[in-house]
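Structure in structure tokens, see below.
Note that one protein chain of the assembly has been removed; the remaining protein chains are unaltered in position.
The first chain written gets the first letter, and so on, giving A and B; residue counts start at 1 in each chain.
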Amino acid sequence: MAKTKTKRLSSPQELEALRELIVKGRDPNQSCIVICGGTGCLALGAQEVINAFKQEIEKGSLKNKLALRVTGCPGFCERGPLVVIKPKNILYQQVKSEDISEIVSATVKGNIVDRLLYTDPDTGQKITYEHEVPFYKKQKRLLLGDNSNIDPTIIEDYLALGGYATLSKVLFKMSPDKVIDEVKKAGLRGRGGGGFPTGVKWESCRQAQGDTRYVICNCDEGDPGAFMDRSLMEGNPHSVLEGMLIGAYAIGSHQGYIYVRNEYPLAVRNAGIAIKQAGELGLLGKNILGSGFDFSVKISRGGGAFVCGESTALMASLEGKVGEPRAKYVHTVEKGLWEQPTNLNNVETWANVPLIIKNGADWYAKVGTEGSKGTKIFSLVGKINNTGLVEVPMGITLREIIYDVGGGIPDNKKFKAVQTGGPSGGCIPESSLDLPVDFDQLTDVGSMMGSGGMIVMDENSCMVDIAKYFINFLEGESCGKCVPCREGLKRMSQILTDITEGRGKEGDIELLERLSATLADSSLCALGSTAPNPVLTTIRYFRDEYEAHIKDKRCPAGVCRELVTYLIDEENCPGCGLCVKACPVEAITDMGKKKPVVLDQEKCIKCGACYDVCKLGAIIRK
Amino acid sequence: MVTLKIDGREVQAEEGKTILEVARENNIYIPSLCYHEEVTPYGACRLCLVEVTGNGRERLVVSCLYEVADGLKVKTNSERIAANRQMIMELLLARCPNNQAIQELARQLGVEKTSFKLDDNQCMLCALCVRVCQEVVGVSAISLVNRGVDRALATPFYEPSDVCIGCGSCAYVCPVDAIRFEDIGDTRYIYWPNNKMEFKLKKCKTCGNYWAPEKELEYIRKQANLPADAFDNCPDCRE
Partner (left out) sequence: MPTKSKPAKPKVKAILDSYQGDPSMLVSILQDVQAEYNYLPKETLTQVSQDLDIPLTRVYSVATFFKAFSLKPRGRHIINVCLGTACHVRGAVRIRDEIERELDIKPGETTEDFKFTLETVNCVGACALGPIVIIDSKYSGQMKPDKVKTLLESYD
């Protein structure tokens, strides 16, 4: 790793000279072991793998032959911990510390460890290179691609790839108006949910009257099942900072904030390191690169409130107040933080900015659809084979994402729905799978882009239960300020709970629809006004499931505990005793070999543990 | 000055005023629970919803926060508005089924009963008391605590407040009488939905009546820089 003495850079020439120096100190042909140190892989034990690599390299005195880089998330979380050998891009998956010496010795000799390669489930063939793995093939990784080329704690890695050169170009060769024009021409729309045109927002903020202007990077990402922003902030924080710097220059702001969830400790840490390192090099602070432009960034940690994804609530929280939203009749670009013009974009939006300016609006606008340009990162999770982060061009179909990239549904189960847009989004059924994904198309089917969560559900998911899940979530996250949201969500939750527990009654669906209309019309902020979406879309596409719960007191998917009974199929039960061990409440009794087990309905808590372990279909769920 | 139309009627209004303010000046009724002219509008009850048409777009806004503009067209009632107000009243009725003010407003808006399970609250969390205490009295003794459905009006830690002066402004301003106070003998009792406090009343040197909380008088005296004996007598016994 090229260690450079920190010295404030005071001109574009000095920045370029530093980049050349870093690149010269690195051998592009040297093998580099890249390990994902993102939250997902760390949770799977990546730290031990990293330690083992360090020891192994140390032990064999291989420092000159092998470099080691701990990076952010490359996306394929399902197969973590992930190791990629650069420059050849050999992908090893599910790597354990005991595999390390083999990997190291093979790499030194130029060999490959076959058994750690990914096997294509369709062909049974081993796949050697990362880009040939089906999960990556249809992706277009403009933003995430660099994650595996960068150790986010080392600014030199970012600089080596030409980092901050775009900022330098902006500061010395472009007027603020030109920057805004370019972003407008690129057609970039906000990735945080609403899809508002970014350039237009910047322009309004630049033109608004005020003494001070602020820019904010929203990394609150409260959507359950979404971690795009976290991965960018963890994996490539300087790209976000560079985007903020460019935006701040265009808007005329000298103070920025990064609002990041405290539940993302690694993102908090890496953002902090990035700010410090950029400051030391004079890429943040006063007189950046000698241009006369000043900009600094503070980190503010969120306190765990989904509503703070709402810009006005986020700003209240930044001011040290309760995270309550306010009406936005006067937009935040005019009166936001401390009543001053404020421009807020989310992490992914900011990360797009350097790309647009570097490569030009025309280049950028080639990717995507008429109304939605560029790529979008989704977190593809739930009942899906390849859980992970995927970056795809706008306009790709849901089917391609779920089946080609995601590898389809596990255990040959049937696809039922995909939920997009987070808690305020909707559930999209099989019949709409060929929908090209962009901001407008998703809205047309009753869902929305949101920040990019994509949760796949199979035949074992109960859609009433899913609606209840989201409404309960939102009920817990409503700030409680306005009546329709606070009281309305409480009542929706009560009705849905009644339905899932067998107390549903005629008219409940209509009452839910009536409540939905009021929430959508009269709530104070977007949390309340979009909250009915999961209910409305599940009613629209899966009304029969609601009716089965209400009229027949039956949960077709077998999820709603109060409507489900577990029975032993005596014909099929060989008395193997697996279920006896799995039962947490000793409700199943072993009657001896070859005799069917006996289930005590009084004791049964309907947890389904027996059903899950029985491979013979001898546990019946009714 | 701007000119706008409310329910087809042309009215003149000062720039910067809200639709609700202008409507009231012109004796046009818009229902509301959380609005009071003395404090910052809050936009929480959502009853003052109106339909506005401006820039060719029609949309629902709350009139206590939406500022008037030249050429704006406002409808203070329509089927859609009525449906929203009625649902809001159903929700409030379920929250506070025994509150007379809410029952009355519900009836007025055409709601006789609610479709939901009944709770038993008096307070509907409009925060008027909180805003008056903070903005008018300048004390901030009570606030809304917790989040969402658990939200409640309380003093910090639900304990007697060190800063409350017992003035009772919260009770005066409460639109649904969820806060009460009474003076019995030498003591004032303030009852909030979740806790209560007692205050010693000051005795008039002349007539001997207990007339106001000592803490409140002390607070006013300090604020106004009055001499120590300024409140020795009650208003009736001052010349």
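Note that in this section a contact is a pair of C-beta atoms (placed from the backbone, for glycine too) under 8 Å apart; a residue touches a chain by one contact, two chains touch by 3 or more.
Computed from a prediction, not measured in an experiment: that's the story for all the values here.
Among B:Ala69, B:Val163 or B:Cys237, the one in contact with the hidden chain is B:Val163. Contact with the omitted chain, checked across B:Cys64, B:Ile142, B:Ile190 or B:Cys234, is made by B:Ile142. Across A:Tyr164, A:Phe227, A:Phe415 or A:Tyr566, the single residue that touches the chain missing here is A:Phe227.
In the full complex, chain A touches the omitted chain through residues 39-40, 42-44, 77-78, 80, 221-227, 230-231, 262-264, 300-306, 317-323, 379, 381-383, 387-388, 419, 453, 455, 457, 461, 466, 469-470, 473, 477, 479, 581-585, 605, 607-609, 612-613. Across the interface with the omitted chain, chain B contributes residues 130, 134, 140-147, 155-157, 162-163.
By definition in this document, only the chains that are shown with their structure count from here on.
Centroids of chain A and chain B (each the mean of its C-alpha atoms) stand 42 Å apart.
On chain B, the positions that touch chain A within their shared complex are 42-46, 49, 60-62, 65-67, 80, 83-84, 87-88, 91-92, 94-95, 115-117, 124-125, 144, 146-151. Contacts from chain A toward chain B in the complex involve residues 305, 322, 326-327, 329, 475-484, 486-491, 494, 511, 514-515, 517-518, 521-524.
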